[in-house]
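These notes concern the structure reproduced below.
Heads up, one of the protein chains got dropped from this complex, but the rest are sitting where they should.
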Amino acid sequence: MAALWNQPDVQVAVWALLKVGIILNGMLILVSYMIFAERKIAGHMQARTGPNRVGWFGFMQPWADVLKLFFKEEFIPAEANRVIFHIAPMLAVIPALVTFAVVPFGPGPALVGADVNVGLLVFLAMSSLGVYAITLGGWASNNKYALLGGLRSSAQMISYELAMGLSTIGVLMLAGSLSLVDIVHAQSKVAHVFGLPIPGWYVLYQPVAFVIFMITALAETNRAPFDLPEAEGELVAGFHTEYSSMKFGLFFLGEFMNVISISCIAVTLFLGGWNGPGPASLGLLWFALKLALLLFFFIWIRWTYPRLRYDQLMNLGWKVLLPLALANIVLTAIAIQWVSGAAG
Amino acid sequence: MSGVIPLSWSLALSATLFVIGVVGVLVRRNALVIFMSIELMLNAANLAFVAFGRSLQSLDGQIFVFFVMTVAAAEVAVGLAIIVNLFRLRETVFVDEVNLLKG
Partner (left out) sequence: MIFLFAGFAALLVASSLLVVLHRNPVTSALFLVLAFCSLGGIYLLLQAEFVALVQVIVYAGAIMVLFLFVIMYLNLRQDVERGVQTAIRRGLGWLVGAVLLAEAFALIAKRWQVGPVSGGPEMLEGNTQAIGRALYTRYLFPFEITSLLLLVAMIGVIVIAKGRGGTAAADDSAEEKP
């Protein structure tokens, strides 16, 4: 047993499994309480209290919801493609979970799942795989509303992926690395302007990219005002019309998991990751604070803005965000060249 | 974890993939599946490029993969547009039912 433990491969594997377990469970709890927070905040925005019966101020509500979902009857349409119908909800959760593997939650190698040198590309690849869940779920249900929702979503996600990928390039050019750990390190410099400390967060250097990233993040996660795939006024419930019980639960989980993973990436790329005042041991806390801020932003937007029309959505993606992201790249390149020319 | 993958293994895999693609093109009559088989063949070529690049310690192989991918993306876009148009004209995607030169 000891001989086995001394092998580096085994140690790496055990560490990785431990990290996977912690991140998985932590994220599941975070998702359930984010749903709770969303209901509470929505309630207060609409001048009501939100769920308040189960436990202290309704604090046990997520557990009650999960139990309810588990015990509901599962229903599969007769003409559905059964295999794909089963696979689609899993595909909704897995890509979002894989993204967490490359997010640096805090300083030090223990708080990063894997510091790979193409971390940002892992995120982009996983977000591009997220389309499948919704498209296939909609198609396999064999229901016209579900199919329309699925097709809408694939068009929407492909359109917004481009602008999202391009908006991250400005950050890449400043940091000079695809590794998310390196990007966070590159933001740790603090400049002093007239004695005031200015953090080196890229949101200050790339404000346009940050705005584009957040808008496309809303669209990628199918959150309002971009929740056209499930527009209930016209499509009943969109791609998950035919889903019930825990399969619906998985779609729900996947949506919130995506919101959290994309917020983690936004914190890492633009808000300085775990950088913040105080000792490095506070890094995890700073990360959590920034993440909470962005999650609140997502909820806030959802209960504030009405849904876009389909043509407005496509116009915004292709005619506004994409050219803006390209212009941002060109300007960033010129600025970097100019600054380095002045320095050298 | 140690050990380098022999070049011949990667090449054998690439050859197998290519042959599967060829068989797909010859056997199937659905234009979309034929198209997917062509993608398989392109990827077999990519795998051979990467494997050779690895064994020769050169990046050229990986750079060629980019060009192949670009060509594949362009080809898929055009090809799918042609298939959609074909379906509009003939109501079929089976290549053996499209036997008239005039639309």
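Labels A and B are assigned to the chains in the order they are written; within every chain, residues are numbered from 1.
In this text, a contact is a pair of C-beta atoms (placed from the backbone, for glycine too) under 8 Å apart; a residue touches a chain by one contact, two chains touch by 3 or more.
Please read these numbers as outputs of a predicted model, since none were measured by experiment.
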>> Need the list of shown chains touched by the one chain that isn't shown.
In response: A, B
> Which listed residue (A:Tyr132, A:Tyr145 or A:Phe256) would be found touching the missing chain in the intact complex?
Replying inline: A:Tyr132
>> What does the interface between chain A and the hidden chain look like in terms of residue numbers?
In response: 81, 83-84, 116-118, 121-122, 124-125, 128-129, 131-132, 135-136, 139, 147, 150-151, 154-155, 158, 161, 178
> Going by the touch rule given at the top, which residues of chain B touch the chain that is not shown?
Replying inline: 1-5, 7-13, 15-24, 26-30, 32-33, 35-37, 39-40, 43, 46-47, 50-60, 62-63, 65-67, 69-78, 80-85, 87-88, 93-94, 96
